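Omission of a single protein chain aside, the complex is shown with its protein chains in their original locations.
For clarity, chains are labelled A, B and C in written order, and residue numbers in each chain start from 1.
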Amino acid sequence: MSESAILLLHSRDRKGLVAAIHNFLFEHGGNILHADQHQDAELGLFFMRVEWSLRDFDLDEEQFNHIFARLAEASEFTWQVNFGNRKIPIAIMVSKYQHCLLDLLYRHQIGELRCNIALVIGNHDDARPLADFYGVPFHHIPVLSGGKEEAERRQFDLMRQYGVELVVLARYMQVLSADFLMRCRGRVINVHHSFLPAFVGAKPYHAAYERGVKLIGATSHYVTQVLDEGPIIEQDVTRVSHRDRLEDLISKGRDLEKIVLSRAVRWHLEHRILCYGNKTVVFD
Amino acid sequence: MSESAILLLHSRDRKGLVAAIHNFLFEHGGNILHADQHQDAELGLFFMRVEWSLRDFDLDEEQFNHIFARLAEASEFTWQVNFGNRKIPIAIMVSKYQHCLLDLLYRHQIGELRCNIALVIGNHDDARPLADFYGVPFHHIPVLSGGKEEAERRQFDLMRQYGVELVVLARYMQVLSADFLMRCRGRVINVHHSFLPAFVGAKPYHAAYERGVKLIGATSHYVTQVLDEGPIIEQDVTRVSHRDRLEDLISKGRDLEKIVLSRAVRWHLEHRILCYGNKTVVFD
Amino acid sequence: MSESAILLLHSRDRKGLVAAIHNFLFEHGGNILHADQHQDAELGLFFMRVEWSLRDFDLDEEQFNHIFARLAEASEFTWQVNFGNRKIPIAIMVSKYQHCLLDLLYRHQIGELRCNIALVIGNHDDARPLADFYGVPFHHIPVLSGGKEEAERRQFDLMRQYGVELVVLARYMQVLSADFLMRCRGRVINVHHSFLPAFVGAKPYHAAYERGVKLIGATSHYVTQVLDEGPIIEQDVTRVSHRDRLEDLISKGRDLEKIVLSRAVRWHLEHRILCYGNKTVVFD
Partner (left out) sequence: MSESAILLLHSRDRKGLVAAIHNFLFEHGGNILHADQHQDAELGLFFMRVEWSLRDFDLDEEQFNHIFARLAEASEFTWQVNFGNRKIPIAIMVSKYQHCLLDLLYRHQIGELRCNIALVIGNHDDARPLADFYGVPFHHIPVLSGGKEEAERRQFDLMRQYGVELVVLARYMQVLSADFLMRCRGRVINVHHSFLPAFVGAKPYHAAYERGVKLIGATSHYVTQVLDEGPIIEQDVTRVSHRDRLEDLISKGRDLEKIVLSRAVRWHLEHRILCYGNKTVVFD
């Protein structure tokens, strides 16, 4: 498969924008592989994802950026482009539970995730053997009482060192500070073990068990400063009954968590997600 | 199919109770058709549903009640029995939306619901033609500002007149008073158009749309005095995306509401549901 | 909401086609509301659906057709256009089971289906009261042994008389002849009560019950001359267990049939479906 480029943009809805972009790509030899648009009529917003082949495309990334920046200025849209199937470096943060970490490592190994898992950071040391088995550097950074600031400084230094562009919280059980999140510029994906907005906060399976729900869920979302309130990327649920004890909910929930987190990571890496307000557009 | 009887009971878990009940039924010629038990180990509670054929059973309902009351006293369990596939009289309450009402009327017509739909009560008159078509008495009882007490008095008088044993709120948009609910002795089933406990209260589809969830849901539950907090009977969800406008959520939600409400009504009528605390056991 | 037009096209994949169409619409004042494309890389096929506002569009349907026909000739694509939210006249064919018919009639009544239900044809008379209730002409055309040709002639005459453009088989239990289907030019949608290609042919619930499956399904599809082999539009499934008797499968299946048939009809009416080979593209 030859290489391709992906453009994501959003804008105040404007007549002619789609035609202009398609013309631009066509004139430079770009054969469109996928194109998807969405319009939020209520908010007057327009979203677009275009993927085109680079085989006959006559611009390189630098040239594209130069020309497109001017186009964007004239038409007032926000955009990002990814050239040539570059593998994004990501960090996975983990505590004691390893099911999501293992799931991501295996999916990466068989080629489902177009990224480079640069490192795993654990506030416990438990996941080291797993990271070792998959040949990924593991860093143990305990988060002691009163030591979050220092721990986050070490975490962020590592991420900068590895050039990390996406942080995945794979059941990482610490709340990240507003400062840390700001430095990550919105590129942190978390999995919450409930069907948000139900059961925000700690111990959602316990709360679900107490409430007697008939379905439990899991939610992957971008992390914002308000806990469990960030833009939702994916959700899924599974059926439970009065026969399920709390430990059965937790066990069934693990399968949900793996699925919704890995989908979110995959879609992010394939540049399928656009955030606006507190929502996401996910181009499938 | 010959007639059968269904016994529902719950108790502090006691060794020997199951054996005692099976012995009792066996000795009186009752051939067990279905039996299901559940034990909540944490709370030390035991639940049981037994259905047996009345063909060779040598007790009638009165005799059964007499003997069983003494058995229950000795063993300290709570019980209810239903003899002979009697069709329970139910009332359906409705406002303007008619999808749940139509769904229940049709399911009743083709034999899915083992009940007698005694009457339909609407606080608007819109559903009258539908009730007429299915040959069910329709009563229009407007609920005017300040007139809820009077309206509920008329509603309850009708229910008493028709011998109603279950009230189904088929998207009835009025909140019932604590007094009315108490007089119905817990036998009121509602459908809430969200995945409870997410989006309690008014306009849940609007709230779901605002939050940007990726699944919407509906919940059927017994009505208690705290709005949307009663024991959950059934829930279901369906997928939505950024392409779905608010009106699409409402449209997709209608299908969920019909399904979860009709299942709850059916299970109640088949004596499959036991409430304890704020939860339900649903024997399937 | 102002009126819009929808264009569906497919073609051998050609560079520049998307740009050309967007330019064409832009130049004539068409503001694009939705656009979706799909490319089958393996077969080298390209599919497109565009919906644009007619408010400032400077071509009427005749002019559009005239110009677009030439464009299509030059670029070798196949296309169809629908101007101005015209309501397509449809016929529903039915036998004795009425759940799908009722579901379609109700959805139409509340505005979910953008069509005119021109008539209902039954090979039994059972559905007449329902059609009457919803104010739709009902025609009883029995299909006697050896009389299918004559019956189909009468059916087709009625459809021509009413200008029918889509035939919906709502659990119609007769096999239509190749001749009849040819005259309908592929515009016949059926619901089959299994998860195709499992359990083709008669009595699929019986076969599913015998096989001991853990999920049952339903499938809506365009009808072709080979029974149950036409392009699949939509499928859905629901869980069953050893507790479900044959009649429970049939009952659960009814809910599936309604859902998958109504979705197929809705998507057809919204011009979301393109057939190619024996598959469908469904633009959502």
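By our rule, contacts are C-beta pairs under 8 Å (C-beta built on N, C-alpha and C of every residue); 3 or more make two chains touch, one makes a residue touch a chain.
This is a predicted model, so every value here is computed, not measured.
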Missing-chain contact among C:R160, C:K203 or C:K279 belongs to C:K279
Per the whole complex, from C:G30, C:G122 or C:P231 the residue touching the absent chain is C:P231
Against the hidden chain, subunit A presents residues 99, 102, 106, 110, 112, 129, 133, 241, 243, 251, 255, 259, 284
Listed in rising order, the subunit C residues that touch the chain left out are 38, 40-42, 47, 195-199, 211-215, 217, 231-237, 241-243, 245, 277-282, 284
Residue positions on subunit B contacting the omitted chain are 15-16, 18-19, 22-23, 25-26, 31-39, 41, 239
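Criterion: only the chains that are shown with their structure count from here on.
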Contact graph of the chains (line, ring, star, complete, other): complete
CA centroids of subunit B and subunit C: separation to the nearest Å works out as 37
So, in whole Å, the Cα centroid of subunit A is separated from that of subunit B by 42
Touching at least 2 other chains, the residues of subunit C are none
